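Every protein chain but one is kept in place in this view of the complex.
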Amino acid sequence: MTDKIILLETNIDDCSGEVLGYTLERLIDAGAKDAWFSPIYMKKSRPAYALSVMCKPEQEEELIKIIFKHTSAVGMRRSELDRVIMDREPTTVETKFGPVKANKFSYEDIEKVSLEYSDAKRLADEKDISINDIYKA
Amino acid sequence: MTDKIILLETNIDDCSGEVLGYTLERLIDAGAKDAWFSPIYMKKSRPAYALSVMCKPEQEEELIKIIFKHTSAVGMRRSELDRVIMDREPTTVETKFGPVKANKFSYEDIEKVSLEYSDAKRLADEKDISINDIYKA
Amino acid sequence: MTDKIILLETNIDDCSGEVLGYTLERLIDAGAKDAWFSPIYMKKSRPAYALSVMCKPEQEEELIKIIFKHTSAVGMRRSELDRVIMDREPTTVETKFGPVKANKFSYEDIEKVSLEYSDAKRLADEKDISINDIYKA
Amino acid sequence: MTDKIILLETNIDDCSGEVLGYTLERLIDAGAKDAWFSPIYMKKSRPAYALSVMCKPEQEEELIKIIFKHTSAVGMRRSELDRVIMDREPTTVETKFGPVKANKFSYEDIEKVSLEYSDAKRLADEKDISINDIYKA
Amino acid sequence: MTDKIILLETNIDDCSGEVLGYTLERLIDAGAKDAWFSPIYMKKSRPAYALSVMCKPEQEEELIKIIFKHTSAVGMRRSELDRVIMDREPTTVETKFGPVKANKFSYEDIEKVSLEYSDAKRLADEKDISINDIYKA
Partner (left out) sequence: MTDKIILLETNIDDCSGEVLGYTLERLIDAGAKDAWFSPIYMKKSRPAYALSVMCKPEQEEELIKIIFKHTSAVGMRRSELDRVIMDREPTTVETKFGPVKANKFSYEDIEKVSLEYSDAKRLADEKDISINDIYKA
C-alpha cells in the first residue's frame, strides 16, 4: 500500500537540547506521524541538529507553526514523498507472561507480528520483569 | 513565504575529516545557503559522512564542481525542494550590555527576534563576558 | 552525466544493531547501489537509526521486501532523485609498492584518480604495509 | 568543590532503541545522577550505542543490576572519577512573563543563573508561549 | 565478577572511513575484546572519529602498534578500568526453527539467556527466514 506524506526538515544550531526535546513532544502531541533529530556538523565548528517531521498534508500548516514558535528555526525544507506501508491488522500474542496486544503486518508474501510497546511495558511493570524477556517470550 | 532550493547530498567514506572541514569552508564561501555533515554507518564497518549542500539553482553548478574537486566523491544525489521561510526585518535589540544587531522574523501570527551571532560575539569579546549572558540579557 | 535513482528511508527503533548490520549486508548483496544508517533521536528518549537505501528503479521491489522481512520496519519513505555522476574510466596506478587498479574520473574540467580499495587492501596485506601508505605512494 | 563519582559504561548492539529508552527512564528514576547514550560504530557494520551512567558510589550496585536486567549487556566498564562542581544556591528570576525558579551557580569569580527547566515549562504551558522566549525574557 | 581491562582511545581527523573500517577488522582479529568508533566534532569544522579499543593488558602493546601503523594517529589516551561481568555458561535454546547455541548469563539474582549471533545467522540463512524471527521464537 502506498500513500503520500510531507517531510519537513530544518537545521538548528541556536537552540538548546532542552528546548528541542520539548518541541519534539509538542510535535508528536499535535499529530505528527513521526519527528526526530539527527546530529549534524555545521560551519564554524558548530554541533547542531536537523529536525525532521513527517506528517499528513492536512497537519502540515500546524506543525510548521509549532516549529517556528518553539525553536529558533526561521526556515525549513519541505518535500512530498511516497510512503510504502505494510497492511496492519490488530491481534493478541500469548506470551508466557500473559497476553500482549500486537499487530500483524503483511506485504505481499511477507508477514510479521509486532508487540505493542505500550502494552509490553505495562506487563513488564506489572510483573517486574525485563521488557526484553517479553519480546522473546 | 516559499521558494525553491536545491539539495545536493553525497556519502563519503574515503576522505579525511581535515579535507572535509576545508571543503565545508569552500562551499560556504562560494555562496551555499548552508552545508553540513551527518555521521553515517556504511558497509564494511566504515564510519563515514553524508555531505549535504543547500543552494539556489544558479549556484548549483559551481558547488557540484567544488565537491568533485576537493573531496573523493564521484557522484551525488540532487533534489529540488520547497522552502518555507519566515519574513525577516533587520532591527536592533537593547541588551543590558549594549545594542546588538538582530532580525525580527514573522510567519502569520508568530513573531520572534534573533540576535545576530557575529554581533553578539563582537560584544562578548569587547566586554569579556559570556555570549550566553548576552542572549539572555 | 545524470541518471535517476530511488531513495528508500525508514526509521527503526525496535530492532537491534546486530540485526541491522546483517540487513545491511543483505541489501548490498542484493544489488543496492548503497545502503547506510544514520543515528537519530526519537520520541520517548529512544536512540534509533534511519536506514537509507539507494537503488535503481528495477531493484526497488526486491529491496523493499528485504527491509520488511529482516527488520522491524512496517513502512518506509520513497523518493525518486536525480544523480550527478563523474565519468569513469578504469586505469592502473604505479605506486612505489607496485601497480594498483584504479579509476580515472572526470566531470567537465575536473579530473581525479582513485585507487580501488579492494586492490589496495590486497597489496597492503601482501606486503604487510599500511593501506594509508599505499594511498600516498 | 569536588567529589567522587562512578561512571559505568557498556556497548550494546543487540537491544532495540525502545528497550534502551525504557532502561534510561528506569536508571534516572532509580537515582542515577545522569544516564545517556552515544552512537557508536561496531564490528560487522553494526550500528550500536554506548550506555553511560554516572552515579554516587552507594547507587552503583542497584544501577548495575538494572542494566543487566533490562538490556542485553553482559559486562560493563567501571571507573571512579573526580567531579568539579559549581556551588548552587536556589533563587527566583523575575521574567517579563512572571517569576521562574532558578539556581545561582558560582565557582571562584564566575557566577551564572539558570532557570529550572520544569518551572520554565510550566510557565510556557500556562501562557501558551515559547519556552525559548522565557529563557530570553 | 570483576577484572581489569585497558581502554585505548584516540581522535582521528586525517584518515578516511575506508582505512578506519580496515583497521577495526585488524584490531578485532588481533584479539581486542572490542573496538569501536564514535563520531566527534573537532576544531575547524572537522567531522572526525574517536577510536576506542578495549583489551587485556597483555594485548595492549600489539594493539597500540596496529593503530599507529594503520591509521594517522600519533598519540592515544590509555586508562586501566574495572570491568563487571556476568557469569557465563554455554547452553542451547530450542527455538521453533531448531536448536541454537546460546549462553546463560547470571549476576546475583539476575539471569538471562542470549542466542549466539553467529549460530542464529546460520539458521536464518539455512531456512531463509528473518534473524529477528529466530530471536523471538
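We call the chains A, B, C, D and E, going by the order they appear; numbering starts again at 1 in every chain.
We take it that contacts are C-beta pairs under 8 Å (C-beta built on N, C-alpha and C of every residue); 3 or more make two chains touch, one makes a residue touch a chain.
What you see is a predicted model, and the numbers here were worked out from it, not measured in a lab.
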Option from A:8, A:48, A:76 or A:102 whose C-beta touches the chain left out
A:48
Listed in rising order, the chain D residues that touch the chain left out are 2, 5, 7, 24-25, 28, 34-39, 49, 52, 54, 79, 81-86, 88, 103, 105, 107-108, 110, 112, 114, 117
Name every residue on chain B in touch with the hidden partner chain.
15-16, 18-19, 22, 39, 69-72, 117, 121, 124, 130-132, 135
List every residue of chain A that touches the chain not included in the displayed model.
12-18, 20-21, 24-25, 37, 39, 42, 44-49, 72
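Here is the rule we use: only the chains that are shown with their structure count from here on.
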Equivalent interface to A-E, which of B-C, C-E or B-D, with over half of contact pairs matching by residue number?
B-D
Quick check: how many Å separate the C-alpha centres of chain D and chain E?
26
Chain-centre distance (mean CA atoms) for chain B and chain E, in whole Å, is 35
Pull out every residue in chain C that's touching 2 or more other chains.
14-16, 18, 24-25, 37-39, 42, 48-49, 69, 72, 79, 117
